[in-house]
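Note that one protein chain of the assembly has been removed; the remaining protein chains are unaltered in position.
Here is chain A:
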Amino acid sequence: MATSSLTIGRQTLAAVRLFIILTVLLGVIYPAVVWGVGRVAFHDQATGSLIRVDGKVVGSSLIGQQFTGAQWFHGRPSATNYTGSTSGGSNLPADDKRQEAAVAARAKALAGLGGTAPDALTMSASGLDPDISPAYAKLQAPSVAKARGISLAEVDKLIAAATTGRDVGFLGEPKVDVLRLNLALQRLTAKG
């Protein structure tokens, strides 16, 4: 068995050459192949699961948006205000004074709805959480119905349509897609 006789200089040269070849393979060819598969087989997902209304992109079904005012369902509090150009959370622990104050303020703002939900009191991890819990949606329904001048039953129907259960029956949590819900709401009231 021959032992390697490469000198340090040749080692370096070998390392540089190998590094270049591997960079081309792993940094150019590999992502390009995956990109190609995305183009051909998963075009919608690969380009961001965009939602279009009358041909115009109004958002992504995966990315939450900021909604204010009583006529809309609101998403979760966001550390990034859903700008989309950045992402992240508050990183505050539960017993931090700033966190306690923020939670108290959110609870106060919700007082008019007659209840509260954990996801309404807390910031998401991404700042872009597209979902709220079914409980939080239900909580908001009466005030949205009132602001839009439609019946609670109609709003409940829209919530049900925007609710998805756990993936494959048991993965993750049941959730309501806020953008989808608000788009349905807008469509309904525009018609009426």
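FYI, a residue touches a chain if its C-beta (ideal position, glycine included) is under 8 Å from a C-beta of that chain, and two chains touch if they have at least 3 such contacts; residues count from 1.
One rule holds for everything that comes next: contacts and distances are computed from a predicted model.
UniProt records the chain missing from this view under the protein name "Potassium-transporting ATPase potassium-binding subunit", selected from "Potassium-transporting ATPase potassium-binding subunit", "Cytochrome d ubiquinol oxidase subunit II", "ABC transporter permease" or "Malonate decarboxylase beta subunit".
One chain of the complex is left out; on chain A, the residues touching it are 1-6, 8, 10-19, 21-23, 25-28, 30-31, 33-35, 37-38, 41-42, 45-50, 53, 56-60, 62-69, 72, 76, 82-97, 99, 103, 107, 116-119, 121-133, 166-173, 175, 182-183, 186.
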